[in-house]
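Written below as structure tokens is the structure these notes are about.
Here the complex is missing one protein chain, while the rest keep their positions.
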Amino acid sequence: MFAILQSNPDPGALTRLVSGPDSGAIDLFIGTVRNQTGGRAVVALEFESYGPMAKKEMAKIAEEAKSRWPVNKIAIHHLEGRALPGDTVVVIAVAAAHRAAAFEACRFAIDQLKERVPIWKKELYEDGEVWVAAHP
Amino acid sequence: MFAILQSNPDPGALTRLVSGPDSGAIDLFIGTVRNQTGGRAVVALEFESYGPMAKKEMAKIAEEAKSRWPVNKIAIHHLEGRALPGDTVVVIAVAAAHRAAAFEACRFAIDQLKERVPIWKKELYEDGEVWVAAHP
Amino acid sequence: MIKNQHMQLRVLPFGIARDIIGTSPFTLELEEGARVQDLLDRLKVQFPELKKLRSIAVAVNEAYADGSQAVTGEDEIAIIPPVSGG
Partner (left out) sequence: MIKNQHMQLRVLPFGIARDIIGTSPFTLELEEGARVQDLLDRLKVQFPELKKLRSIAVAVNEAYADGSQAVTGEDEIAIIPPVSGG
């Protein structure tokens, strides 16, 4: 349910992972690469991760979400390595009996992922590169 | 972008419909058939729609969402006809530059769909059937 | 004595409303100048089961119409019981 992949995460695969006859609602968050950031053209992204810990943190986030909202299953896949504009880099799928919990838990999961899962993104431009959010 | 289908809506197809290099976030809502409702086993659902008006209301909902949040594209597909437990009956995909708008607009769209798009659901049980929400 | 002009309205009932009315499309005769509310009043007299529904709305030419909207024989009129998509 929690993975760091060398290929683009597949929304269909995550949907199948979480679906089940006790769930009536699935909320899926798909993060993709934009072609610019702050007006500067992005050529590619390079993701690095501390894989074993990243998977553990994803699992902890899912447990916390399950303790806060009535959700059935949560899956999180994130890309490692290079990504081009348009590519999918993260997919989070949350299945619940009812939609409110699915939406809330999915939003919580992506917010938490961006805050604590050990994954780092480097933006590559025509004329340089930057580790995102590294400096104040 | 707005359709009433005789087959199950496909999350992957809707994702492709809304993606683009100006969007970094896609929120996808997938509604599926549960195997019970209020503890009563559901054998199947039967959806009826007023197709031409349903598509117009979907488009209006998308326009309203775009006027309220900075989202780029919205697609809504809903099944017409029979659906079995586990089947996908509705998919809403919302693409935006940033995730907050995608989540908010997607939630708005499914809430509005359930309130005003002319689609009717009949639940079929072992021993009867009911038009959902028809009576107080 | 002046005889009022009448018009034939083409009415499409959906969902449980179609089950109650029994046919779709259904033809209803009302006086010229009738409004959506007149149409609803007439239908509820003719089909009292409609009064038991949680709500009932009318669409004229594929858009929701309020009670004051006039209808004509050219309009496509839909009877919309509580929706339950999703």
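Each chain carries a letter (A, B and C) given by its place in the written order, and its residues are counted from 1.
Keep this in mind: contacts are C-beta pairs under 8 Å (C-beta built on N, C-alpha and C of every residue); 3 or more make two chains touch, one makes a residue touch a chain.
All values reported here derive from a predicted model rather than from experimental measurement.
Please work out which displayed chains the absent chain touches and list them by label.
Within the full complex, the chain not displayed touches A.
Which residue from A:Ala3, A:Val42 or A:Ile119 sits in contact with the chain not drawn here?
A:Ile119
Extract the touching residues of subunit A with respect to the undisplayed chain.
Contacting residues on subunit A, toward the hidden partner: 31, 47-50, 52-54, 56, 78, 89-90, 110, 113-122, 131-136.
The criterion applied here is as follows: only the chains that are shown with their structure count from here on.
Which chain has its C-alpha centroid farthest away from the centroid of subunit B?
C
Using mean CA coordinates as chain centres, what's the gap between subunit B and subunit C in Å?
Each chain reduced to its C-alpha mean, subunit B and subunit C end up 27 Å apart.
Subunit B: which residues touch two or more other chains?
Within subunit B, residues 31, 110 contact more than one other chain.
List, in ascending order, every residue of subunit C touching at least 2 other chains.
Residue numbers touching two or more other chains: none in subunit C.
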